[in-house]
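So, chain A:
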Amino acid sequence: KAKVKIALIVESTVDDKGWCQAMHDAIMAVQKKYGANLVEYSYTEKMKPVDAGSAARQYVAKGYDIIIGHGAQYKNLILEMADEFPKTTFAFGTSGEIGPKNVFTYMPESEETGYINGVIAGLVTKANIIGLVGPVDGGDAARYNRGFILGVKSVNPKAQVQVAYTGSFGDFVKAAELAHTQIKAGADVLTGSAQQALGALRAVAEYKDKQIWWLGQDTAQLAVPESYKVIAAASYAYEAVVEALIDKRQSGVLGGESIPLNFSNGGFVYQFNDKVGPVLTADIRKAAEKAKADITSRKLVINWKDVK
Partner candidate 1 sequence: MSILTFVSNVLSIGIPFSVALLLAALGEMFNQRAGIFNLGCEGIMAMGAFLGFIPAYFLQNSPLAGYANLLGVLAAGGAGILLGLLFALATVTFKAPQGIAGIGLQMLGWGTAGTLFRHFVGGVTGIPGLPSLPIPGLSKIPVLGPMLFSMNAMAYLAFLFVPVSYYLLFKTPWGLKIRAVGTYPRAADTMGINVTKTRYQALAMGGLLAGLAGAYLSLGQAKMFADDIVAGRGFIAVALVYFGRWHPAWILGGSLLFSIAQSFQLAIQVMGIKFPYEFAVMLPYVLVIVVLALTRSSAVRGPAELGKAYDREKRI
Partner candidate 2 sequence: MAGKLQKIRSLEVDGITKRFPGVLACDSISLKVGENEVLALVGENGAGKTTLMNILMGLYQPDEGSIRINGQEVRFKTPNDAYAAGIGMVHQHFMLVPNMTVAENVALGAPDFHRFMRLDLAGARKRIQEISEKFSLPVQPDAYIWQLSVGEQQRVELVKTLCFGARFLILDEPTSALTPQETDELIVLLKRMSAEMSIVFISHKLAEVTAVSNKVAILRHGRVVFSGSTSEQTPASLAALMTGHEVNLPVNNCCEECGEEFFSVRNVRAKSDRGFYALDGIDFSIHKGEILGLAGVSGNGQRELAEVIAGLRSVESGSIGMPGFELTNKSPREIINSGLGYIPEDRNTEGIVPSFSIKENLVLKDFASDEFSAGPFLNLKKQEANAEKLKESFDIRCPSVATAAGSLSGGNIQKVILARELARNPKVLVAVYPTRGLDMGAEEFIHKSLLEMRARGTAILLISEELDEIMNLADRVAVIYKGKILKILPSHQATRRSLGLLMAGITENAPGAER
């Protein structure tokens, strides 16, 4: 097989314990699997859309085969470049659109992970108040949040989900502030997505001796010191996407497909945290496992768009 050069362009950093790290880790894993002499990899961080344009062009000039713009804000730029450089494979997500013939899109169906987290939250809460620390109401976060709400309702219709937003993906100081507000307002289980979520988790961790819990949208959160508050966490496994990009390119398909990420295609991992102790009862675990199985087998369809 010929060597493939992959470039990744991200808006935050590749170790943000969230969105960007998931893709980075996946590429690294695939690189390890395929061998470094087969996969060459480079990344560029902190790219605003306009800067991403220069970086991507530079990558094309350097002969990179696959260029991933990890964020839908890069959509236009990628569509435009795909036009100009038809021999290069481009990819961006989240998007469910079918792009031109040298563009792949990928789309995590995050309502699935949200739903399972919601099931656990609904069963864990004693106060029947659950806090959602949203970055903004859009994109991936919107799907996750709606799935979560549906998950809660499915097991505990009385529980109330308090949804509030910081207005920013990265301002984790404000997220912490919001988490404290949620807790003061009675919430005893919290969740949230994007980089800012770490701030909220950090805030939850401060209630060390109180029964206040966190559900993570990234398994990297199980490795942080605050993980004693994380009952379980889901995360994206982009390995499948990355492998598909490489394999398809090598078989002559440069793009023109949208690759979803879901439980059925192994696009998500879900991990329980045994270290949290008795809060994670066997019943709860079973309910979550069941939801996951139903979702994977498509027995359960999550109508996230119905949630306003």
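We take it that a contact is a pair of C-beta atoms (placed from the backbone, for glycine too) under 8 Å apart; a residue touches a chain by one contact, two chains touch by 3 or more; residues count from 1.
If you want to know what made the cut, all candidates are chains of the complex that A comes from, given by their letters.
The model shown is predicted, which means the values in this text are computed figures rather than measured ones.
Student: Just give the number of the candidate touching chain A here, out of 1 or 2, all from the same complex.
Tutor: Among 1 or 2, contact with chain A goes to 1.
Student: Spell out the part of chain A that touches candidate 1 in their complex, as residue ranges.
Tutor: 13, 15-17, 21, 131, 137, 160, 162-168, 170-174, 176-178, 180-182, 184-187, 195, 198-199, 201-202, 205-206, 224-226
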